[in-house]
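The structure under discussion is supplied below as structure tokens; questions concerning it will follow.
Removed: one protein chain of the complex. Kept in place: all other protein chains.
Let's look at chain A:
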């Protein structure tokens, strides 16, 4: 129980009044920037680095961690309320969350996301405390072929949730995969589908696509329908808080989301997007209220939100134990460590235990602070939906544009936002699901480059995909997920005949 003693001494560092103050500043800043699409926690930490140079290392690193967690919270608030995911990991939350908000259930949606994040963050931080040394060995043994197999699992499970018509879902997915090809190919260094426009060399920014399709597309759609059929936005229906039934339907998705988020987040190339998608499709499949999916099901918010936060804690595993930054924000945290001449890695736990355990302990505190800060604000946030529709959507457009411009000040980016907005409008108008486009953009390039890396290492032998035990297991899971629904359906028919 060495970890607990260390954690206790860490808590002693974290609850020093100055460090509590830094954690508070961090979570406030993080929530504020998480709200604006495009300006993620990574950018904030980058801009704060020179300012915090003079501060004491423990304090500023604790603040950065607060920004990280706070950013996660802020991102989901806008995803739920105005369908504008602040970062790609909040995209799955926007799917059901915004539908809930529109039908007057914004309060419970925000609450389940806040409490789910808290639960997941706490469990995952506990996992970080106890499991880091073991997890890291597994994480490092994940080779390119294993990542490719993981992507296959993600594609198979997610594609099953692509709305009512598989053809429409796959069409959307392929639009996304095509968009994923744009830019410089990482393995050959050659540019594809970028038509000589230098801004396209760096691939299409996921937030630009998501904000364009979701927020701008929706604003255009609402504007076009205004005189035909006015969509009624109910600000609040029923209780603002979670009912007993909401709790009952939320707790399992929270735990399952954490189970997806933490280990995948701990993988060096795992990220937070895959677990949120996996969690969403799992909840959709397991729910007792399938009819609510597509109209605002609380499970579809609780699961992905928990997965998102658990993944955030997961990325700290390789960062602290190996010095491997696996997300943009983790890379900035690493820069924050290096600013003080500290190199995260195998030696950091031994050299500066006060700092590491102080950071871990302050994550618990930041999580608690976020819950306390955010729950009372739920009532205030949902009032946002009471704003008259033209104003609300005009505001969303301004907001979406501002975030995109702030993250990447270039006219090409704005044109892309507009084009994706029109695309989103057309897709909605003709009933194509939007989410698979973003899924394709995120997963496509990773799957491609991991497969090519695996083949490069094996000198072109495809059997490498089956020789690695991890990869083989994952591929079997994928196969099972693909075939099982048909088999079950067939058995169902069989049963029906028997009856």
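Observations, loosely collected:
As a working rule, a contact is a pair of C-beta atoms (placed from the backbone, for glycine too) under 8 Å apart; a residue touches a chain by one contact, two chains touch by 3 or more; residues count from 1.
Keep this in mind: contacts and distances are computed from a predicted model.
One subunit of the complex is not drawn; among "ATP synthase gamma chain", "Tripartite tricarboxylate transporter substrate binding protein", "Aminomethyltransferase" or "Homoserine O-acetyltransferase", its UniProt record names it "Tripartite tricarboxylate transporter substrate binding protein".
Across A:181, A:331, A:419 or A:482, the single residue that touches the chain missing here is A:331. Of the candidate positions A:13, A:42, A:278 or A:397, contact with the hidden chain is made by A:42. Touching the missing chain, out of A:142, A:214 or A:260, is residue A:142.
Against the chain not displayed here, chain A makes contact via residues 42-43, 45-47, 49-50, 53, 139-144, 184-191, 198-199, 201-202, 268-269, 318, 322-326, 328, 330-332, 335, 338-341, 343-348, 408-410, 449, 453, 456-457, 459.
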